[in-house]
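First the structure, in the form of structure tokens, and then the observations on it.
A protein chain is absent from this complex, but the other protein chains hold their places.
After this line comes subunit A, so read on.
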């Protein structure tokens, strides 16, 4: 059974970061992502790193665990570094081998960019680590609410997201069932050349899609039977509340950003 599935990668804990209003977290991260690009001195990088690490520490999630979660992106970070290392042509030549010249500016640039990249990924992953997907959905609905004025389907978008979240485990279970059924009929998913393995996915995907469409149809009917008529006049069970701690966090973050501008060169 798929009982161990974590949707997203939410890690439950009782830290104050977990309890913050998801809107606070999304806004903070949104602006952090923007302001990371303003850092241009060692000191300003250090300052942002200090902030990111403090927040990480405050989540009470083991740092090793977070780093492990970043494994798939290490490759990208290293790649970014190498790219800058070979492409940038500033400063003095440090090493010259074969046709390659590595400049001092390239090392600085490479470290800075890949470090920026690392900060971005670390902080954004903190959002999904400390916030349940459904909280994120609610926050997005709430934050996008003003867009309703220009007829942007905010409610529909949020409902779509929450239904997808609800059906992820169901479809995972179904995939497992179909792949077993097809394996028992002789489909080989695990061995053979890559081309064959890709082709073996077809008998898995076709029934999965057929059943997903059937589910969607039945779900739509059930929703209608339960009185769903779109977002108009709907009330909500889940409520978002800005507490004092949210205000304090936002002010703190504003101060952090202000200091960042003093540390720029």
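Following the convention adopted for this analysis, a contact is a pair of C-beta atoms (placed from the backbone, for glycine too) under 8 Å apart; a residue touches a chain by one contact, two chains touch by 3 or more; residues count from 1.
As a working rule, contacts and distances are computed from a predicted model.
Missing from the rendering is one chain, named in UniProt as "Energy-coupling factor transport system ATP-binding protein" (options: "Signal transduction histidine kinase LytS", "Energy-coupling factor transport system ATP-binding protein", "4Fe-4S ferredoxin" or "N-methylglutamate synthase subunit B").
For the chain missing from the display, the contacting residue among A:156, A:224 or A:243 is A:224, taking the whole complex into account. Taking the whole complex into account, subunit A touches the unshown chain at residues 2-3, 133-134, 162-163, 165-166, 169-170, 173, 214-215, 218-219, 221-229, 233-239.
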